[in-house]
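Up next is chain A:
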Amino acid sequence: MIGIDWKIVLEVIGMLIYATFMGFIFMGIERKAMARIQRRVGPPLYQPILDTLKLLGKKESVSHGLIYDFGPVFALGATITALLFIPIANFQLFSSNADLIVVAYLLEVPMLGIMLGAMSSGNPYSAVGVQRGLLTMVAMQLPYGLALIAIVQHWGSFKLSEIVALQSVHGWSITVPALLLAFIVFDIVFQAMLGLEPFDIITAPAEISMGPMLEYGGKHAALLFTQHAVQLFAETAFFAVLFLGGASNLIELLIKQIAVLFIAIFVASIYPRFTIDQAAKFFWKWPTIIGIIAVLLTV
Partner candidate 1 sequence: MSERNDDFITYELQEFKLFEPLFRWARKKSLWIVAFCTGCGGIEMPPLATARYDFERFGIMPNPAPRMGDLFLITGYVTPKTLKRIIITYEMMQDPKYVMIHGSCPINGGVYWDSYNVVKQFDKYLPVDVAIAGCMPRPEAVMDGIMEIMRKIESGKADGWKRYRDNYEWYKKNQDELFGEGWREKEGKRWLAWI
Partner candidate 2 sequence: MNGQYAALIIALPLVSAFFVPVIKAISKKAVMPFLLLVTLAQVGIAGWVFNEVYTSDKPIIVMAGGWRPPVGINLYIGHFAALFVLIIAVISFFMAYFSIKAVKVEPLDKYAMLFLLLMLGATGMIATGDIFNLFVFMEITAITAYALTAYNKTGEAAEASMKYMILGGIGSSFFLIGIALIYGATGTLNMAQIAQLAGNINPTVAQVGLALLIFGLAVEAELFPLNAWAPDAYQAAPHPITVMFSAFVVKAGLYAAARLLYLMQAVSTWHSVLRLLVIMAVLTVVVAEFSALRQRDVKRMIAYSSISQVGMIAFALALGSQAGVDAGVFHMVNHAIVKALLFLGVGYVGIKLGGTTLEDFEGLGRRMPLTAFAITVGSLSAVGIPLFNIFWSKVRIMLAGVSAGYTWGVALILGASVVEAVYYLRLIHRIWFAGGGERLSESFALGAIMLFLVALILVIGFYPNYAWSLAQKAGADIFDVTRYVSNVPLMGVGA
């Protein structure tokens, strides 16, 4: 089918390594920033890499069946796919063949993978975690959709590469007032997608001890950590591409990603946790109203 042109293969491999590494660094930044805000020294930036290595190095691993193993593998695979369809800096990768809706859906598929694995472990805590994860996802779906629709309507095209090109010509999306509202909505939703503080009901540490990931240990947990890292990188890149005009080179993209990340970290380190129906009610009140206004302005 596709002629195996080595340029893309190399680009893909390089991108994957870079993304995973930077994903871990972002998680490190996250923990470090949280610590610094609490006037603590905080772990070194490469701490998540150490954690993953330790988990991979576990001497034995436990499994509740085929689907329990398939869950994390499917999650990581889907996240890698999502990553490869986002136009990162000047690397085209596969983004010429996919548009906003495809990437938005690919970013949601890992949720199914994690849910599959967590459910098959048969642990009630993970079941409650799954339920909360799904409800958060359902709650955030409407504002998330409205924000994306606002962008597409303003730029008139679904292709990410085209949106980036238009932004470089007409200036970033957030300069447009309507898309600024969409930016705010997307930022709130971004908080829930990463599972950070106000909406980290999914893995509420005190209540249901790590939520869905409760039964995961050893290499399964390592897989989930790498998936979280790649997802972090992919989502921040997606955010940057949509609202901050993508980037011509990796450094510029990195700066934008870290900027977005810091917004999320600052919000996360301040807010207490919403209960799940409060979260649902909140999502369907303010973000949806702002989203509707943004959408109506851009029509």
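Candidates were picked such that all candidates are chains of the complex that A comes from, given by their letters.
We adopt the following convention: a contact is a pair of C-beta atoms (placed from the backbone, for glycine too) under 8 Å apart; a residue touches a chain by one contact, two chains touch by 3 or more; residues count from 1.
Everything quoted here is computed from the prediction, not taken from an experiment.
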item: Of the listed candidates 1 or 2, the one touching chain A in this complex; value: 1
item: Candidate 1-touching residues of chain A, taken from the complex the two chains share; value: 31, 35, 38-44, 47, 50-51, 53-55, 57-62, 205-206, 209-210, 213-218, 221
